[in-house]
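Only a single protein chain was left out; the remaining protein chains are all shown in position.
And now, chain A:
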Amino acid sequence: MKKLTFALLGSTCLAPAAMAQEELNALVWCDHTDPALIEPFEEAHGVKVNLREYEGTGAALALLEQSRPGDWDVLVIDGIDVFRAVDAGLLAEIPADQLPTGDFFPEVVMAENNGADGKTYAVTEKFGYNTISYNSDKVDPADMEDLTKVWSEKYDGRLTIYDYYLPVMGLAAMSAGIDTADISADTLEELGTVLTDMRGRAASVAGVVASQTALATGEVDIVVGGGEWLTAVLAEEQPELTWTIPEQGAVRWAQSIGVLADSEKPDLALEFVKYIVSPEGQARLATSSCFWGMPANAEAGAHLSDAQKAVLRWDDQPDYLARTQLYPAPDIDLDIEMQDLWLETLSQ
């Protein structure tokens, strides 16, 4: 009896602590893990946001399939892959009228990517470019305006290629005058030739940290597939590291955010999504310590300093948006062929 009394007393005392905070579980990219972004939401709603980083849509979808329903509430996903999550029944419909897409840069609303059958399942939250990052002290900036000169003999061994086949193959396609939307099995041979040339000139093919390190330490002078997300966090210490969008254009990436269909806290999850796409949330997400990128919501500009906007090239966005193309979005069969071509090129 005494034991039971203690147990009851103990559980009574512990209960408030255990139940004090509601928790929200979000599967995200690393830019969402910046406390400066998450803490204001946690404080405003009295919740704890648990964040799990992932790389690669396949990995995220596999993780969700292996989780119990309700384990996850929010998903951040590559804009071109929203349809995969929708097809798998993973995303819940979200009320379009509660999202400030009217304030977005029109090119990145991407309603057709973020919805299906007239329903909205996700909203674009951030975008940027996979283009050419370079050290302006070491290369001729004029050369960086022409993709074919970037991987020419002049820069042999002085460039690294960002290790993600979709944007790099997009850039290769654009250098050959092929739109990213027109990449098909018929164009892969031509792309293969460009990739082989590019690969032959490259010192390495590297992920985010390794390519950033290579550029910052002088190991290479150019990153093919780089962009503001690569050089912005280095801008203060190494202003010579910069980026441009060549005359042939560049590839535009976009990430979306949505509420998971099995979430047991859909209202709170939707509040989180609304916070992320609010001007304040957008400004914080744009300047996340992990990587910078343009906010989808143009109203975020009011919450960014002039220096931050300069690094993001805020005033150039109309021109950049007009000259860039969305990531290649291959179907399954083409995706396999593109990946095989990429791996074949890497192992040459």
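Here is the rule we use: a residue touches a chain if its C-beta (ideal position, glycine included) is under 8 Å from a C-beta of that chain, and two chains touch if they have at least 3 such contacts; residues count from 1.
The rule is short, and it goes like this: contacts and distances are computed from a predicted model.
Trainee: Name the absent chain as its UniProt record does, using one of the following: "Transglutaminase", "Spermidine/putrescine transport system permease protein", "CaiB/BaiF CoA transferase family protein" or "Na(+)-translocating NADH-quinone reductase subunit D".
Mentor: "Spermidine/putrescine transport system permease protein"
Trainee: From the listed residues A:Pro35, A:Gly157 or A:Pro318, report the one that touches the chain absent from this view.
Mentor: A:Gly157
Trainee: Would you indicate which residue among A:Gly102, A:Gly218, A:Pro239 or A:Pro318 is in contact with the undisplayed chain?
Mentor: In the full complex, the listed residue that touches the missing chain is A:Gly218.
Trainee: If the missing chain were put back, which residues of chain A would it touch?
Mentor: Residues 55-59, 61-62, 84, 87-88, 157, 160, 163, 203-207, 209-210, 213-214, 217-219, 332, 335-336, 339-340, 343-344, 346-347 of chain A touch the chain absent from view.
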